[in-house]
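Taking it in order: structure first as structure tokens, then the write-up.
Every protein chain except one is present and positioned as in the full complex.
Up next, chain A:
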């Protein structure tokens, strides 16, 4: 076809021009609603700005949406003010770890944020952490579980809410061992998945467990059926998973489709309630660790209030990720208020002293590695699900008191973190 042959179809006239301009305007309006960056509550001049980096696309976008809403709620409940000044959140994406790093640099260089919250994936959080260290800006990682973040690559400006893979493993592995001595590991091929593989491999070696198989799965795998056929042939007693976000939803759907649900138990650490909601009651199955559950009667009153406010606003229950976003942002905002300044060093000092009582445990960041110590829940999928938002039976809350914290989270001597000075 020659380049002129269809030109009569595409001739630009006045109507087309107006239509195009209208389309552009519409696209701009849509982009401002859908796209990035999101700027919440831009009101008075020179407000205090908080940076937020959560995925808007990709395998963890659904989890990130809940985290972002939780973080925004934390500021909204303070009437969008900090230190008596207007405050606003600037939300940028993390499509790749490289983009997360660039966006962190943008938040610091262009938007002059006083701190950053976010990091849906460990790879992104590690990249943001490097920027936080270089720019000397406090960063609270909400969801990242890679051990290195508060281990070998720790720094004074980075704080982390999610317990790392080895902590989750100490909590869940004894339950898995109770189900059988032959395990199959199916973990994602990225930082957190590799930590899960390493932690469970170490536990199995120390406790007489035989690994009958261990596969690393690419993130965003659409079809797990070939992996499931391998697992079926290996005949393990338990499958230990370590796949993130939407991937676990896909896996569990296909696990059920291939008739494996109920035949071989499935267990995974640090799962999100949203992952199971996406699977549906028919296919949901497994034993998990989770940070928070909206149906837990032991949630402190302020968390129950947050959950009620969230449900009223968003017409759906708060997920564990909502709580994580809310908790991470609250820690940062509380610390700004405590520091009575936006100076990074003062905020970091305040974050190191920050803490809230949750049941028998005082949740807060350890000074020697900036890892939050907190209680974890061990949950199992209900045998019969009647409420589409209530999938779990709570089996245990660990640690249940301050004395158990070191046993679960490890001692300072075990930490690879060499904390630097401010």
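Worth pointing out:
The rule is short, and it goes like this: a contact is a pair of C-beta atoms (placed from the backbone, for glycine too) under 8 Å apart; a residue touches a chain by one contact, two chains touch by 3 or more; residues count from 1.
What we mean here is this: contacts and distances are computed from a predicted model.
Name of the non-displayed chain as stated in its UniProt record, restricted to "NADH-quinone oxidoreductase subunit M", "ATPase", "Branched-chain amino acid ABC transporter permease" or "Nitrite reductase small subunit NirD": "Branched-chain amino acid ABC transporter permease".
The residue touching the chain not shown here, chosen from A:78, A:198, A:232 or A:295, is A:232.
Of A:220, A:342 or A:400, it is A:220 that touches the chain left out of the display. The chain not shown here touches chain A at positions 1-7, 9-10, 16, 27, 30, 33-35, 56-59, 61-62, 64-66, 189, 215-218, 220-223, 225-227, 229-230, 232-233, 246-247, 249-250, 253-254, 256-259, 274-275, 277-283.
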